[in-house]
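I have placed the structure first, in the form of structure tokens, so that the comments after it can refer back to it.
Left out: one protein chain. Kept in place: all the others.
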Amino acid sequence: MKLNEIASIIGSIVVSENVEIFSMNTLKNAQAGEISFLSDTKYEKELSETKASAVILPASKAALLPDGVVALVSEEPYMAVAILSKYFAKPIRSSEKAPQIGEGSVVYPTAHIENGATVGKNCTIMSGVYVGAEAVIGNNVTLYPNVCVYRDCIIGDSVAIHAGTVIGSDGFGYAHTKTGEHVKLYQNGNVVIEDDVEIGANCTIDCAVFGSTVIKRGAKIDNLVQIGHNCVVGEYSILVSQVGLAGSTTLGRNVVLGGQSATAGHLSIAPFTTMAARSGVTKSVTRGGVYSGFPLMEHKLWLKLQAKLAKIVQS
Amino acid sequence: MKLNEIASIIGSIVVSENVEIFSMNTLKNAQAGEISFLSDTKYEKELSETKASAVILPASKAALLPDGVVALVSEEPYMAVAILSKYFAKPIRSSEKAPQIGEGSVVYPTAHIENGATVGKNCTIMSGVYVGAEAVIGNNVTLYPNVCVYRDCIIGDSVAIHAGTVIGSDGFGYAHTKTGEHVKLYQNGNVVIEDDVEIGANCTIDCAVFGSTVIKRGAKIDNLVQIGHNCVVGEYSILVSQVGLAGSTTLGRNVVLGGQSATAGHLSIAPFTTMAARSGVTKSVTRGGVYSGFPLMEHKLWLKLQAKLAKIVQS
Partner (left out) sequence: MKLNEIASIIGSIVVSENVEIFSMNTLKNAQAGEISFLSDTKYEKELSETKASAVILPASKAALLPDGVVALVSEEPYMAVAILSKYFAKPIRSSEKAPQIGEGSVVYPTAHIENGATVGKNCTIMSGVYVGAEAVIGNNVTLYPNVCVYRDCIIGDSVAIHAGTVIGSDGFGYAHTKTGEHVKLYQNGNVVIEDDVEIGANCTIDCAVFGSTVIKRGAKIDNLVQIGHNCVVGEYSILVSQVGLAGSTTLGRNVVLGGQSATAGHLSIAPFTTMAARSGVTKSVTRGGVYSGFPLMEHKLWLKLQAKLAKIVQS
């Protein structure tokens, strides 16, 4: 899409060169041919180093862009991005290339594998499974009945995903109008699941808005777990049933989250951290250890608090 | 079904005229040809204005009925209703009329659309989707893989429902015998989803026992959310992942429920109310604002409480 068209869609003044834009991305990850945006001053320092071809941002920040990066001025950049994202959304079907199925793989007759998808060797793709366009499934993978893998997702080797789990559904992102309507930010990223991961039944792992939601090697995930867009789950992490991770949270390796625990978004949890069941994490955890409670505290402090409360109730 | 038969099923004395009864409903919504009931004295004042043809109720309340409404006397009206509900339950399949599919709609070969269902124009009904008898799907709707829409549900225009979500499964309602067995109250209502709603993956939205569970225009629902029978979710409300609404709760417009929040049943939440993550709502909220905690309190009070508890644990 030409910058002219983009400017017209988002109500910006067309500024200079009319380059072709292929996709959207963050300031940090954008490359030539991509458009990015600044909607949170937290990321302002990334302006000067962006490789994007154009950036949507308020007029007051335009001067911070490197030479050669086109500024598309908008006083509501996040809304502009949401409006624009629809134009870059990929269709459900986009390829005429028949799916590739590796040697030794079994695909049940009621599974649906879209054109452009690839399934590796010695996989079992059971009944009712859906594998989206351009998705790539590794070797020795078992997808139990009714698993759904949305388009562009990538699954490594020796992965097992239990029945009903959904990989790559849209992340939950909207811009809000002043009168309270919600404008969808189309989620154009994917999910990447590394080797030796096992995921339980009826989980939901959302695709990234840009880039990837990542489940790293050897992580084990129980049933009914929710993982928001752009999360990173570290190697050998363990997420017990009914855990919920809000978007853009990063777990280090060997993090353990007890049942019904949850984290807010945009946090980072240190490697080898253990959260007791039903912990509620609202700030980043920089030091491994055992935590519990909501708000979160060291587990031994939580035990102390419960003892004090027991005394209060008896008094 | 004739009133004679009904009286015999629920062990009531047959009282007067033997009119034909077509369905069951609440006192407030029942029309001629319907039977209603009084099992909670809270609704006693609705007796005098009911348009039902007959009402199941204790002997002591029979005199409160308007002239011409037949009283079927039962000292356990709720149990009587449960026993009777089975006779009015609709079969899974009830029509010989082939499903109607609108122009421009794509239905994947493994989707199953029952006779009597209608799909509008330019819809995408993906693999493994189920659309029940008499269900009506609007225009420009996307049902992602393995979505299930039970019979009689109505979905508006420009709705997207992500993979594995279940619309219209039975509400959770039972009458209990004195020895502890449970008698199912068949859920004969439906779900109505208005235009521009988006629902995430693996959610569950139960049908109403009578009437409709309603998700109003522009509401956005994240993954793994549970909505009980007869709830009403207001326009442009936002329900974050793993939220649970018990039955018959009504949210005003632009209510926001943070992740893992929950409400008890039969509550009403004022428009423009925001609940922080994991709020637990046990009473109606009559004034918009920001709330959190369980039991629920104003969010700034909750923050104050946490500060006090932090001092207690240090003491």
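In order of appearance the chains are A and B, and numbering begins at 1 in each one.
Quick note on the criterion: contacts are C-beta pairs under 8 Å (C-beta built on N, C-alpha and C of every residue); 3 or more make two chains touch, one makes a residue touch a chain.
Just so you know, these numbers come straight off a predicted model, no measurement behind them.
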Contacting the left-out chain in the complete assembly, out of A:Ser39, A:Ser105, A:Thr124 or A:Gln187:
A:Thr124
Touch with the missing chain holds, among A:Ile10, A:Ile101, A:Ala163 or A:Val232, for A:Ala163
May I ask which residue of A:Ala32, A:Ala59 or A:Leu309 touches the chain that does not appear here?
A:Leu309
Full-complex contact with the absent chain, from B:Lys45, B:Lys97 or B:His182
B:His182
When the complex is taken as a whole, what residues of subunit B touch the one chain not shown?
92, 110, 112, 128, 130, 146, 148, 150, 164, 166, 169-170, 172, 174, 180-182, 184, 202-204, 206, 224, 226, 228, 242, 244, 246, 260, 262, 264, 280, 294-295, 297, 301, 304-305, 308-309, 312
Residue ranges of subunit A at the interface with the undisplayed chain
108-110, 124, 126-128, 142, 144-146, 160, 162-164, 198, 200-202, 218, 220, 222-224, 236, 238, 240-242, 253-254, 259-260, 272, 277-278, 306, 309, 312-313, 315
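Methods note: only the chains that are shown with their structure count from here on.
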Averaged over CA atoms, how far is the centre of subunit A from the centre of subunit B? Could you give it in whole Å?
32
